[in-house]
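A single protein chain has been omitted from the complex, and every remaining protein chain is retained in its original position.
Chain lettering (A and B) follows the sequence in which the chains are written, and residue indices restart at 1 in each chain.
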Amino acid sequence: MKVLIPLVGLGGLTTLAIISILLAGLFNAWLGQPLPVLGFEQTFDQPINFPHTKHAAPVSEGGLGMDCTYCHRTVAKASSAHVPAVELCASCHRAVGSYESEDLIKLREASGIFENAEDKQVIVDSEMASPINWRRVHRLPDHVRFVHSAHIDYLTNHPSAIGNVPDRLDLEGKETVPASQVCSTCHGDVASMEKVYQVEPLKMGQCVNCHRKNGGPTDCAACHH
Amino acid sequence: MKINRREFLSLSGKSAAGAVIFAACSIPEKELIVQSPVDMPEDLVRGIDSWYATSWSEGASGDGVLVRILEGRIKKLKGNPDHPVNRGGARSNLDFALQLHYNPDRLHKPKLRRSKDGILANTSVDEMDKYIKDATAKGKKIVVVTNPSRSSEGWISQKFAESRGGRYLAYEALDQTNLHEALFELFETDEIPHFDISHADNVLSFGADWIENWISPAQYGTAYGELRSGTRGFFAHVEPRFSLTSANSDIWMSPYPGTEGDIALSIANVIIKDKLVPENQINDFLNKLPNGKIEFGYNPEDVEKRTGVAKEKIIEVAHKISKGKSIVFAGGSTAAYTNGKFNTYAVYSLNILLGSVGKTGGIIINPEVEKEYIGGSNQSNSLEQWQEELAQWRAGYVDTVIIKGVDLAYSMPNSLDVLGALKNVETVISFGNMMNETLNASDIVVPDTTFFEEWGSEIPNPLPGYMTVSLQQPVVVKDGPGASGAVSYVDTLLNLEPSISGSNKSLVKKIFDNEYTESNSSGSVIASDKNSFMNGVQQRGGYWNKSITADQKKIRLKNTFEFENENVFSNSDSSFGEEFHLIPFTNNLGDGKYANVPLAQEAYEGITTAAWETWVEINAQQADQMGIKEGDIISLKSDSGEIRCLAYPHPAVQPGTVCVPTGQGTEKGGRYSENRGSNVLKILSGLKDEKSGSFAWASTKVSLKRAGGNKTMPKFEGDVTAFPVEPGIPVLVVKPGQTAHEAEEENHHKYQESINFRESHGDGHGHGDDHGDDHGDEKEKSSH
Partner (left out) sequence: MVAEKNRSWGMVIDTDKCNGCSGCVTACQVENNIPLNDQNKFERGRVMSWIRIERYWEGEFPNVKARFIPIMCQHCENAPCEPVCPVYATYHNNEGLNVQVYNRCVGTRYCANGCPYIVRMFNYWEPTWPEEIRNHLNPDVTIRSRGIMEKCSMCMQRIKRGERNAGDQLQDGEIKTACQEACTTGAITFGDLNDPESEVSILAKSDRKYSLMPQLNTNPNVVYLATVDPYKDKNLGEKAKTNEH
């Protein structure tokens, strides 16, 4: 008997350990997010540092005040927002921006623009162009069919439903707003982010709450098919 | 202690166990990348879809095709509703093109054999170019071989061969020379006419499996739908094999192979004897006969004995087709016996008796195609021509052979010994998307582009009664995702001989510029200048003009018919002493072209529901007598080889005949086609119709015996168990004019009767089986 008791205890401990490992796994699956380990406000480095603050923030805040849809061209027309082609970046950055900046050199190389070291002549060789491997920050599970255009369509006509409105914007009493002012509902104020990170959980509860509030479809098949 | 989620996660993340779990549960790295759409994970690429109008000459006989493109990837194909040939219809192999383009075994690099006995090794494009240049230099004797199509590509092939003083040939495994020859003698044009099935009241076809895959199934399928709507058209079919076409006919006649012509003449006999059509049509027909009358034993009673087809069927069909607008046509196996030309001839001549030539709902003669920059051939060279050609190769008279789009080594019968001939050719250059037996026997293997990446223009075959030029345009970039390294066939030839034309694109533009000049503001595209005309063509997928037709009245019959039937082949063609008549047929795999397309392999055949294997269809009763069960491994032996395949006892095959699908059994293909099934084309005797030189591919005799062993037949039938049900479920059959409700009542009544009958006779056991509703019927019959 005396020998057995420690054995039982050991077995119990092992079981406990196994159960806790399983529970940890379950927890993780339950909370499974695009960035499970990092948490929300942390994010990763992109291959090229793209400061949204520089591009999208209003001129008053030191940015260029570019419209979101200038680069994310299909966002109001299609299901996905799209990261622009390197050509679009290059169309400005061939001329705009320092030729010393490390990030811009990377960008120009990716679009096939090279500066000759000796005579500072610019060579364009589209054969050398290659896509940039941006990293995804906002990701929905595979079984969700999220359509950007439908949401933007609704929100532009119902500004009261827009969430996370940045302080600088005043949407009070407006009938319609441009597409670039509705993004904050899910993405937060991207214009103020040096590196983009996820601010909302983007889980089904959030989707359904918003749909209920605004009379959106709550049929499962609306998103899951 | 208060711990928020982030802290919890980072804590557990730091522990070793947590690390393991997180590693296992994390999202694949690939899916966290949102790079340019070019390299994006495919299932996440969701954008605006665009549809482009193009056409596919090789696989879809110039039908109009719409292609759905999302982010530079091809997602789906469908028929172009605008196109006059298929009018939105899509043949069942259309989507296979996706997996020709996106195939794991697609070639991405050229291969080179440096010496005749060396091995094929990967090489660079530059080195390949150099070798091709040497092999095709001026002064070399060159032969270019493609599949039959009339297109800009065919024109380039032809011009290139001419520029080197060489020859251009076309090859198709199941040769149709007889069809073209017979048509030429009747209508003075070898263009396949337009069968206006849509407007016809009655259709009678011989041998041609036009519902499944004969010539232009999308066109005929659409027409079939129209035949069956409104006032339901009548349709009879004559074929020894129970094809989909046989299955859909109202009256199916299964003659002994090779006796189809007798049936046609017997029908003519009945029509003339009973005076079912106006006098002048009968005279038209009889005037063409050597003696001015049908005298040689073509009454239905005699024909029944010769062909095995009940005279009642012959008489019924003769009466049916002489009322209203009728079409009679033949093709496929009917034209592929040693008396194939006679058969085809006899069948098409019925149209003269019925007065249906050049009329709506009849046979409409197609205009001749004579266009600048469009070349190639609408038919394969005959077996005779190929025998002569291969003799030249074998004798070493040919320096270079360029092969594109045909697998000669796979699809020619053993007796032609094409591999031996290729060995004696100095350089064999082959273009292909995937390895096949011909590529494997070549010296230079060029990874070819698909039609999705190339400009082109083709004439659909057959035309819809008026002139149509289909446009093929690139819908994805070359070197796109999943398809890198392809070298264009047309560009290669144009680079080698710059005098032919500028770029391929400019050649296609020239074709449509000519169309614009001739169009006179009529037809499918009306534009004010050449460029906007081209835009219109690109939107619609081609240019067609209803006013460019053949003069139907000018069609004269060239010769008097040669009605001496030499139909004796059933016992004299082969001296091998076999018992079974072998009829090969093409299925989803075509002549092996789609064997490495998994979609094609899994698309089960309509009647047998078999897939992934080669099977032999043998009459079920006969199989029973021979003790052959489904899945038994069968050896089929002809005078030129032996193959093994699985037995499929088939309730509807002519006894004494066996049918085997083509396409499997390739020795060199890819992961989906290698070591699978067997190649029936190899064992065909190299017989031909002496009148035309056409390959008599349905005239082979084989001996059949069990080779021992049994395998599970990969078939769909039986996957879903049929419930014991009363007749009419699930396919309810009504008589014309009967409502579904009446038919259901009638079936139910019969069912009750059969139950009562069975109970009173003590036959208590179940009545349902795989064959569904036929049992009730039989029981019902036997009760009377």
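Methods note: a residue touches a chain if its C-beta (ideal position, glycine included) is under 8 Å from a C-beta of that chain, and two chains touch if they have at least 3 such contacts.
Keep in mind it's a predicted model, so treat the numbers as computed, not measured.
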Sole residue of B:64, B:89, B:331 or B:474 that reaches the chain not shown, by the stated touch rule: B:89
Note that chain A touches the chain not displayed via residues 141-143, 145, 147, 149-150, 154, 214-217, 219-222, 224-225
Contact with the hidden chain only, please: which chain B residues? 42-46, 70, 73-76, 78-79, 86, 89-96, 98-99, 101-104, 106, 211-212, 217-218, 221-222, 224-226, 228-229, 232, 234, 242, 244, 247-248, 250-254, 304, 308-313, 316, 481-483, 598-599, 602-604, 606-607, 609, 611-613, 619-621, 651-655, 676, 712, 714-721, 723, 729-736, 739-741, 743-744, 771-774, 777
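The working rule: only the chains that are shown with their structure count from here on.
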Report the residues of chain A in contact with chain B in the complex, numbered from low to high. 21, 24-25, 27-29, 31-32, 34, 36-37, 39-40, 74, 77-80, 82-83, 85-86, 131-136, 139, 142
Considering only the defined contacts, which chain B positions touch chain A in the complex? 5-6, 8-10, 12-13, 17-18, 21-22, 24-27, 31-39, 43, 45-48
